[in-house]
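Of the protein chains in this complex, all but one are displayed in their positions.
Up next is chain A:
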């Protein structure tokens, strides 16, 4: 696809026209513009603030009110972004951290599923710890996300809403990924346990068969022992299974809660809400409506009885005061 870059021509014209205009005169202006020039390349405000500190004899004037005729290089207030941007950056950092932890978790899952000689308890603990960390990160991010909601209908609130939406989509995707990983891991784990358990069952069947071939007396004793052993083993299994199920239930609950909260914020792709022109229209109508409401409120407030009463009372006060003074003077 063809494009044409007109920036060079534009800059040429701009410079030519600049020299035609009133040239920059005062040295302070040129000094400030020199300093501003270094930071006009998108640097943070800190440089600008230090600029004003370096010139203590200059009264601190916000740079935006500089005479446009005198300023040459970007003396636009590259102002501090509003405070909520910090919140959004924090959430974005959390999301990034959660992503790296998920990669670690995937590795830990793979390791735990491999047949090993050890107990596997350490792997389990590692996995549990990672899962908890990630879930905590997600929960924390989601709580902070609620803080981004803004009231009011300014452009800034639109930006906030959109930032919130974008972060909500990221969080939702992450939580879904986590759930998928967990469920596949548990499925594979259960498969493995079943295989192991089959072996145990066969063992138990063999023992059962053998016990039937023994004498009756020995039968009872052996049977009791086998029974006890079987009971103990199945009890251990049940306990462990229950614990796993408990874990799953907990994580399902937590993540379901997160997803429910997030689904309100996330845009459904392919619907009308995902259309740019629909969002612009809505903004326009709500802004207009908001303006109408404000005007109406202003009018009613102006006409409001309260204002009338207040003014009447104040006038009465003054009148009374005047009368009092008159009384004092005359008598």
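Assume a contact is a pair of C-beta atoms (placed from the backbone, for glycine too) under 8 Å apart; a residue touches a chain by one contact, two chains touch by 3 or more; residues count from 1.
We take it that contacts and distances are computed from a predicted model.
Per the UniProt record, the chain missing from the shown structure is "Vacuolar protein sorting-associated protein 45 homolog", taken from the list "Vacuolar protein sorting-associated protein 45 homolog", "Gamma-soluble NSF attachment protein", "General transcription and DNA repair factor IIH subunit TFB4" or "Glyoxylate reductase/hydroxypyruvate reductase".
Of the candidate positions A:93, A:110, A:129 or A:273, contact with the unshown chain belongs to A:273.
Across A:98, A:112, A:138 or A:163, the single residue that touches the chain missing here is A:163. Among A:154, A:224 or A:311, only A:154 touches the chain that is left out of the view.
Touching residues on chain A toward the chain that is not drawn are 1-7, 9-11, 13-14, 16-18, 21, 40, 42, 64, 68, 71-82, 85, 154-156, 158-159, 162-163, 165-166, 169, 172, 176, 179-180, 183, 245, 248-249, 252, 255-256, 259, 263, 267-280, 283-284, 287.
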